[in-house]
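What you see is the complex with one protein chain gone and the rest in place.
On to chain A.
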């Protein structure tokens, strides 16, 4: 019964979305206030109906209702409750429902909090947002309906892919989707502005928080995914340049470019048409990402739906929205006149450099991801584009970005003197260089990657500190805490970028590895640590069998930790997984994986010493925190509530 109600409310939401897409748009065109006003209740109704549908599906998963095909395919009665809940979106149909739920959530947020938007702009934004919703409701109802029943329900389900039964991964998709779909809001704003034919500082101010929020969610989602890959896949990699990872990385890069260029629109009324184009492309890449994952066109670990029909449907959505948007852009972009005047060297031009580097880096990732397909279709060459390519072709852009960032960040608007900005940063530059030199001397004879990464990291972090200090002007430390949150946000996020760079370089340059057959009770040394495999025991979890190794980790004869690497087999899904045991610290991780029992006695054991690895995710967290600080800046809230503020009498 609940399932049918969910199905029904999904269909109702689809119908409401159609009305919301059509009526307010016509109303805005004809300046009819009543028609425009339809958008607001429709957005709310659409959200609550979709929420009801999603709730119904979740209920089916929680109660293990095996008359639903989707639940049978992706759940099992013995599965822990957390994964029953996360199983709702751990599959194609459910994740699309989550996707469309978030589309309608953002629409409803724009309806509720967009009170100070001009009515026609708001009507158009909500209408475009609903049009995106319509496309995805249709996709769900016609090709991937989660509410289909089975005539003969089986006794139990087929279980969720065991790799996905993990707390990190339970929350990875919702964050990622909040990010992907958050960009739909920016897209709707861009479309509305193009239809309206007006982009001004106010538009920039409305768009920026949405983009920033989407970017924060993408950052968290990507970091969670990377962290999961690190501890779950069993060899401690954190990034694989997998097509699906790239699919989330490209919108992230463009979103980062977008909220930087939106600053220029807001403060200086320049770069308008470029910002609109970025908004279209950022959401376009979100759709391309969805297409890549769902069509199975580029096979990868994540692709759960290899269905050509679905692929074609999403390709059609992509063509209509991005094609339509670009056509509209080509027709209208010329009308957007830039107002601000600025010199060749200025904060505007520094932000332009940021945009170029991020956008071109995104382009490189895109070409690399699509190249195997292009080569096979047009050149008849079957080839692979893997991590070595991306590391070589992508990294230089990030290095240059890191080099110019601190100097660009302290440049004033309109007209800057490069010499002055560089003088301000010179002490920090020298200090970072000295640190790198010190490390280079200490590590003797290893790759330059470590020192270079350390230099960049130190330069970025200290540069951010100098930037913050300069903002206080002459009043010094007293003012530091009273600076606007946006200043703190900027410094924290920039420092976070530096910290991530530092972590990646340190890990890549200095990690060490050991593979051996370990005999029970016989200690062995890896990179200054002594490990002993004390015991290996078989056990049983809620829905899996496990082989657990008991490893003692010691340094200089002193015990540091007891590690429990596991090897699990999920009998229902018939899949083995490895659960690495990790002794974490800020300086290094000791990462132990247990393998098979050897015929000649003993167990295969892999040990990695991974220096600085945790800084990668600490940096990501700092970037997200910086974004959050910026988002909480009073100036955004003041703008949002401008209509309500009462007049203050003049003194």
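Definition applied: contacts are C-beta pairs under 8 Å (C-beta built on N, C-alpha and C of every residue); 3 or more make two chains touch, one makes a residue touch a chain; residues count from 1.
Convention: contacts and distances are computed from a predicted model.
Name of the non-displayed chain as stated in its UniProt record, restricted to "ABC transporter permease", "Cyclic nucleotide-binding domain-containing protein", "ATP synthase subunit a" or "Cytochrome c-type biogenesis protein": "Cytochrome c-type biogenesis protein".
Residue in contact with the omitted chain (choice from A:167, A:387 or A:437): A:387. When the missing chain is restored to the complex, the residue among A:40, A:65, A:242 or A:487 that touches it is A:242. Which of A:593, A:609 or A:631 touches the hidden chain is settled by the complete complex: it is A:593. Of the options A:109, A:163 or A:338, the residue whose C-beta touches the omitted chain is A:338. Interface residues of chain A with the unshown chain, by the touch rule above, are 234-235, 237, 240-243, 270, 299-301, 338-344, 348-349, 352-353, 356, 359-361, 363-364, 367-368, 371, 375, 379, 381-389, 392-394, 397, 515-517, 567, 576, 578, 593, 595-596, 598-599, 604, 606.
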